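For this view, one protein chain was removed and the others were kept in their places.
Residue numbering begins at 1 within each chain, and the chains themselves are lettered A, B and C in the order written.
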Amino acid sequence: MAEAPKVPEKKVAPPSGPPDPPPPADKAPPAFVATLQAALPGAVVATSYWVGDWTIIAEASRILDVATHLRDGSDAAFDMCSDVTATDWPPRAERFDVVYMLYSTRHRHRIRVKVKVGEHQPHASVSGIWPAANWFEREIYDMFGVNFTGHPDRRRILMPDDWQGFPQRKDYPLEGPGELLMENPLDWLRLKQARDQADIE
Amino acid sequence: MQPPAVHHGAMFDTDELVINMGPQHPSTHGVLRVVLRLDGEKVVNADVVIGYLHRGIEKLSENRNWTQIILLTDRMDYVAAATSNVGYCETVEKLLSLEVPRRARYVRTILCELQRIASHCLWIGTHAMDIGAMTVFLYAFRERELILDLFEEYCGARLTYNSMRIGGLPLEIPPGWDKKVLEFCKIMDSKIDEYETLLTHNRIWLERTKGVGVIGGPEAVALGMCGPALRGSGVPRDVRKDEPYAAYDEMEFDVPIGTAGDTYDRYLVRIEEFRQSLRIIRQATQGIPEGPIVGKVPRLIKPPAGETYHAIESPKGELGYFIVSDGKSTNPYRFRVRPPSFCNLQALPRLVRGHLVADVVALIGSIDIVLGEVDR
Amino acid sequence: MGEAIAFYIIAGFILIFAVLVVTAKEAVHSVVFLVIDFLFVAALYASLGAEFLAIIQILVYAGGIVVLYLFVVMLVNLKRPPEAYADPHRRTTLGFALSAAMLLEIGVIASYGYVKPAPALAAVAAPVTGNTEEVGWLLYTSYLIPFEIASMLLLVAMIGAIVLAKREL
Partner (left out) sequence: MVDTFVIPLLKIVIVLNATLVGVTYMVLLERKVIAWAQSRLGPMRVGPYGILQPVADAVKLMIKEDITPVRADKWLFTAAPIISMVPALIVYAVIPFGSEVSLFGRQVTLYITDINVGLLYVVSVASVGVYGIILAGYASNSKYPLLASLRASAQLISYEVAVTLTLVSVVVMAGSLSMVQIVNAQYNSHVWFVFAQPVAFVLVLIGGLAETNRAPFDLPEAEQELTGGFHTEYSGMRFALFFLAEYANMIVVSSVVTTLFLGGWLPPFPNVAAFGFLYYVPSWAWFLLKSFVFLYLFIWIRATLPRYRYDQLMNLGWKVLIPIAIANLVVTGIVRVLLL
């Protein structure tokens, strides 16, 4: 039962997480980051800068505070949630990065907010703050099985309603579950149970 | 599932009628299913069911090398394949911190804008067809054909072009091609007026589109709407202006915005975009600089570990790519597309509530979705 | 002779379809039989030379009123179990009594008419010829007041229907 599902053959070992390089010394983070840090001490774990993009790495449990502040703060004013997505880093304990791409139509600037979420760890939905996040979070739930709480309509969105498993996870075979079911029914069962477990809020 | 609500009118209790619009329906533009709850012909609620065209492009891309992904992006917004190509290539170039030659950026701009006109042609045709004006459809396809011919001459394909490479373009433009593009601009100018004669001041068209699906600017932004659908609500948000890519920083063009936020304004915005696109194409074609068409690209593309999000303005709106590279393998670790149609479609239930069945098709047309992109 | 044959054939069809209207299991079928019945009634009028009446019969009853019946029947959910139709307060005896009274009345009128033919009607000599024109002439001369009263009644009914059906006024 504890046997790991068959990962497709890889030449290199899976990385344990994104590098998230810290900003270079000559790059000062945007002003609203400082305001955020001052308003919500401890919510921002780190900031990162890479090829022109600023990223805030936030505490997963405080995502609602961070999101509300970023939307309502006058120097941030991120009224548009461009995208919400996730990345799967399997060996890590908190295996998912949930990434929020935010944009401000008033100041015309962007920020990326990233939080680390575990497989069964409940994670607050931001769809109350940005209605746009509704479908994005549904897709994340559908593809990764991130356990969103407080989501108004948490159903699968792209996959059929009775689908088993979460296709975008790294341990989900590219060929789909069909062959896995034939070769290794035990793993198939595990994938199936993973969904049921994720259903528990 | 909640039981169907019962409306208590003055005298009669009426049941709701649930109808499935799609997945096989003439005006859902692909395989979209909208579950409508009707009170008479009035839409009480709508639930959008998508995923019928899901091919797992994101998952596939994580198992293909960086160049192979370009042709997967063709298959997303298949009526604007070149734009999807540009978006992907620029994201990878950003990860690689690669300089793209100015000539390549200019040609990309031309191709993007041609693609925008082609996509808008398809939109105006199907949108008018949904509302019952069948002739515009054929007229618009006639002009789209000219664009497809230009694309065919450039890259040999008519629908899925695979016409970009990381770091530039695969091919030099054919001799005389720029002249043909300018010629097309001249033809297109008068054809836009032709569409407008048929629709813009047509009383039935006005009655069918004015005041239908009104959404205010802030609400549209909150719902994640983008592109012409958002600009119709009066939000001057255009990635080409706000976060210029390709050669848009060197082009002069206006971003048309609407005022009322209804179907008619979204229509007017796209009509004006036709003209602005022609303006950009003219500037870019006349100003194509000399130089190489492709930059200095390493033979083995393997961006350093890191992640980035890059957005471009596709004909439908903000098309974003979020790509994570682990720096070790020759394929992306995570490949995520932010499809504009997906976000616009999300606003559909909000738009159709309280309108009639006939308006549902008008609104599906007015947000201009392509299901290949929504479902990926 | 020919007229009599036509009358009996048409009358026979009218009765058959009238029975079918009552006995049809599905309400929509009943309505369809009713339309056919009305068409035969129109044919009866036509065979009597009252073509205006025949056409109006089709236009008003078959083309107008029964369409509304059909509307109602289609929109109201009639697919209930048969038990739902069993009315506990059904008064069979009363129904039979009423039918018998009706039948008796028709018989009395018919026999009275047979014994004593009705007096000739059109007292006012119509200056027009033709069935349609005569109907018009009579309506607007001899029967003007009943006609106007009837139209007033219809107007009241129409306004009443609008008031009842409109949810917010």
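Keep this in mind: a residue touches a chain if its C-beta (ideal position, glycine included) is under 8 Å from a C-beta of that chain, and two chains touch if they have at least 3 such contacts.
Remember, it's a predicted structure, so these values are computed and weren't measured experimentally.
Peer 1: Which displayed chains make contact with the chain that has been left out?
Peer 2: Every shown chain touched by the left-out chain: B, C.
Peer 1: Using the definition of touch stated at the top, determine which of B:Tyr78, B:Tyr139 or B:Trp177 touches the missing chain.
Peer 2: Counting the whole complex, the residue in contact with the absent chain is B:Tyr139.
Peer 1: Of C:Met74, C:Ala110, C:Leu139 or C:Ala157, which sits in contact with the chain we cannot see?
Peer 2: Result: among the candidates, C:Met74 touches the missing chain.
Peer 1: Suppose we count only contacts with the excluded chain; which residues of subunit B make the list?
Peer 2: That gives, for subunit B, the contact residues 17, 19, 25-27, 41, 128-135, 137-139, 142, 198-199, 202, 204-205, 207-208, 356-361.
Peer 1: On subunit C, where is the contact patch with the chain that was removed from view?
Peer 2: Answer for subunit C: residues 26, 28-29, 32, 35, 39, 51-52, 55-56, 58-59, 62-64, 67, 70-71, 74-75, 130-132 touch the chain left out.
The working rule: only the chains that are shown with their structure count from here on.
Peer 1: Let me have the rounded angstrom distance from the C-alpha centre of subunit B over to the C-alpha centre of subunit C, please.
Peer 2: Each chain reduced to its C-alpha mean, subunit B and subunit C end up 61 Å apart.
Peer 1: Please report how many Å separate the Cα centroid of subunit A from that of subunit B, as a whole number.
Peer 2: Roughly 26 Å separates the two chain centres.
Peer 1: Where in subunit A do residues touch two or more of the other chains?
Peer 2: none
Peer 1: Indicate the residues of subunit C shared as contacts by at least two other chains.
Peer 2: There are none in subunit C.
Peer 1: Using the touch rule from the top, collect the residues of subunit A that touch subunit B in their complex.
Peer 2: Interface residues on the subunit A side: 8, 10-12, 14-15, 18-19, 21, 50-53, 79-83, 85, 87-88, 99, 101, 105, 108, 110, 112, 130-136, 143, 156-160, 167-168, 172, 174.
Peer 1: For a test of understanding, state which residues of subunit B touch subunit A in their complex under the given definition.
Peer 2: The touching residues are 50-51, 54, 56, 58-60, 63, 94-95, 97, 218, 221-224, 235, 237, 242-243, 305-309, 311, 318, 320, 322, 324, 326-329, 333-334, 336, 338, 342-343, 346, 375-376.
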